[in-house]
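Mind having a look at this structure? Questions to follow.
With one protein chain withheld, the remaining protein chains of the complex are depicted in position.
So, chain A:
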Amino acid sequence: MDNNNPDFDPQQSLQLIESMINRAKDKFAEGGFMYLLWGWAVFFLSLTQFVLLHFFQYTYHYIVWMFCWVIVIYQLVHMRKKYRKQKVRTYTDYIIGYIWLTFVVLIFLLGFLIGRLTSGEYYTHIVPIVLALYGMPIFLTGIIMRFKPLIIGGIGCWLLCVITTFIINYDYQFLMIPLAMLIAWIIPGYLLRAKYKSQ
């Protein structure tokens, strides 16, 4: 590209601005890794919790979630590597990053608040509340990326959250979490991966 061109007129200026803005437009930088990692992890952990609770009546059934710390560490290493490879940071990356950060903060806050505010029977409320929360980052990410499977997944989580409140035997409420993982994280995760590879 030339630097100083005497024939560079206003019309060409506009065309250049338009073409450069188009070149910088977001490509799918996300290959679905995070959705598949967390989708499958939560899918198996929640099924394990259901088995421990329903078939073994194990008191400390929630202990399975401690495994999340291993995944968090693995993800942090992965994100660090990805960040170092990135040549450009778009506003989309930036906003989506903060949406997920807000979600993580809210999940931890929720764990703390439910334990503090509800006396003893917290486990009967936790699944619908967690499902309502799961829908938020998925839905917003779908809107920002203009990626329908994520939008549908987010709405799916909210529908499942309402359905869960009608399940009287709360053991079975835990089965709604793997179902939510399938529709909101795992299926959109594979579709994202396919889109990323085909671009």
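By definition in this document, a contact is a pair of C-beta atoms (placed from the backbone, for glycine too) under 8 Å apart; a residue touches a chain by one contact, two chains touch by 3 or more; residues count from 1.
Rule of thumb we're sticking to: contacts and distances are computed from a predicted model.
A chain of the complex is left out here; the name its UniProt entry carries, from "Simple sugar transport system permease protein", "RNA polymerase subunit sigma-24", "Ig-like SoxY domain-containing protein" or "Transcriptional regulator", is "Transcriptional regulator".
When the missing chain is restored to the complex, the residue among A:24, A:70, A:162 or A:194 that touches it is A:24.
Interface with the hidden chain, as seen from chain A, comprises residues 1-5, 8, 10-11, 13-14, 16-17, 20-21, 23-25, 84, 87-91, 93-94.
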